[in-house]
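All protein chains but one are shown in place.
Our next item is subunit A:
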Amino acid sequence: MGTTFGLGELGFLIQGLKWTVLLAAIAFVGGGIGGLGVALARTSTSRALRRITGGYIAVFQGTPLLMQLFVIYYGLGLIGLTLPAWVAVAIAFTLHASAFLGEIWRGSIEALPKGQFEAAKALGLHYVPRMRDVILPQALRIALPATIGFLVQLIKGTSLAAIVGFIELARAGQIVSNQTYEPLLVFSVVGAIYFALCWPLSLYGMRVESRIARAAAR
């Protein structure tokens, strides 16, 4: 028999949790920047930019996250980049998040009334101030529930880094489960930790959503 599930094992899971949170945070910030670029390119006047980013989104939304991880993880090695595993994984999650956030924000930019664009143009605002001061603040606000929803997806998605061997919460759970022979207990605890992380975010997302719906109904 292996060891029993005790404080030491719980500590190991918490170590894993730190990596889960860090990985999700990097992907969310990186994906936020990339996603903004994708959303702007998708709504730009350049047909080439729209095509390229459209294809990028279609590929990332039409393939499993696990495959994206594998291909980017091994692909980076192939082009001669020897990166630490966590950097390779972070790059993969960032590219993934850029595609999804880009698509969410494209939708909200296009959902704004045309008058907003026309009025901003009529006031003589150029592209940058028009987007920065008029369009994006409104678009990002209506996109907030979907953005939070995607953040929850992303936190759950980081568990797939376990399959390429990166030790975050889910992988830590597998290791502890193998040591203690108590998979049910261990995966219940791991599930509870993910739940404690994601549920408050989900609730917050729902609250924002109903607030926006109420404001729209007024």
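Note that contacts are C-beta pairs under 8 Å (C-beta built on N, C-alpha and C of every residue); 3 or more make two chains touch, one makes a residue touch a chain; residues count from 1.
Convention: contacts and distances are computed from a predicted model.
From the set "Heme lyase CcmF/NrfE family subunit", "Glutamate/aspartate import permease protein GltK", "Cell shape-determining protein MreC" or "LLM class flavin-dependent oxidoreductase", the protein name that UniProt assigns to the chain left out of the figure is "Glutamate/aspartate import permease protein GltK".
Residue A:Ser159 is the one among A:Gln116, A:Ser159 or A:Gln179 that touches the chain not shown. Considering the complete assembly, subunit A touches the hidden chain via residues 59, 62-68, 70-71, 74-75, 77-78, 80, 152, 156-157, 159-160, 162-163, 170, 173-174, 177, 183-184, 187-188, 190-191, 194-195, 198-199, 202.
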